[in-house]
Structure formats: C-alpha cells, structure tokens
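For this view, one protein chain was removed and the others were kept in their places.
Let's look at chain A:
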Amino acid sequence: MFKSSCLLIISCSEKVKQKIGEYRMGESHDSVKSKRIVFVTVGTTCFDSLVRAVDTQESTGEDGSLSVDYFTFSSSIAEYLKSASLVISHAGSGSIFETLRLKKPLIVVVNEDLMDNHQSELAEELAERNHLFCVFPQTLYQTISGMDLGSLVAYQPGDATPVANFINRFLGFNDE
C-alpha cells in the first residue's frame, strides 16, 4: 500500500504499541528528509482497528522496508502534520481542521466502535464537499489504492467575525 520510500508515523495507544512489539525505527536522520511521510493519528482515542489496518503486512511491504515510527502522545502534532505528504486520521474535529488548515491530503477513518458517533457527521459532510476522503478501517486499503488526490478541494478557513458582530449588535455596541 505504501511505497518503501515512505516513512509511516503512527500515533497510537500504549497498549497497541506493546502488542505490536518492538518499534521499527526509521533509518538514519539523513535519509529521513528524502522520504515521503504518511502521518497516522488517532487523537486521544482508542482506535486500534485503524492502527491494525495500517500496520498490516501488505501495507508495510513484504520486506519490511517501510520505516515506521510510533508515539503515544505529543503535546502538538503540528510539526508532524507539516512534514507529512498524506495524513490518515480519526474523525476528531481538531485533527481534521488542523490538517485541512495546512492543506494536506487527508483520509478520515470513522471508528465504528464509538458510541454516539456524531464525529462521522463532520467527516461525511466534508467528504461530500471534497475536502477529504472518508472511509472505514476495512475500506482504507481500497481507497488508498484507488484515490485521486487531485480531486480534493482546498478548505477555506472560516472566520468567527460574524458571530462577534452579531453579539456586539445584540448588546448594543454599534460599530457602523
């Protein structure tokens, strides 16, 4: 699924990391820059099915030449996002918008195990507007094989000013 020139960085739960066993470090730092990076994040949730879908034998190449790095928590993922050429994320609105703001190609994976999955509404709506791809863990592989990143439309960040103006007018502050 991913070419061997990719570096796969996965943020996942401690439990999953231990289950998978040793972490396979990337090669020396010099070669890191020449690799394309796919960043996979599950936010602060437990989304083991995504990690399993990504970290399969077929996705990492038979010869294990794909470099994979794991971490459980980072106070800011902005740096990882900036250096990624593709982001695969859970459906959290924070992760989604942080990625869209950096104009990175984004695949959102919906976690069916979550109760009251209102998050998927946002992912589906943005997918309908062609800002990202929205999939389930089982369909991740097919989507990546067949996707056309050129069909994605950039997301224009909005602005909170209309709300502020409304509040001001409501309270009697007249600006005009």
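Everything below uses one rule, namely that a contact is a pair of C-beta atoms (placed from the backbone, for glycine too) under 8 Å apart; a residue touches a chain by one contact, two chains touch by 3 or more; residues count from 1.
Please note the rule applied: contacts and distances are computed from a predicted model.
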Per UniProt, the name of the complex member that is left out, chosen from "UDP-N-acetylglucosamine transferase subunit ALG14", "Serine/threonine-protein phosphatase 2A 55 kDa regulatory subunit B", "Transmembrane channel-like protein" or "Guanine nucleotide-binding protein subunit gamma": "UDP-N-acetylglucosamine transferase subunit ALG14"
Positions on chain A where the hidden chain makes contact: 9, 11, 14, 23, 26, 29, 32-33, 41, 43-44, 69-80, 83, 92-95, 97-98, 100-101, 118-119, 121-122, 124-125, 157-164, 166-174
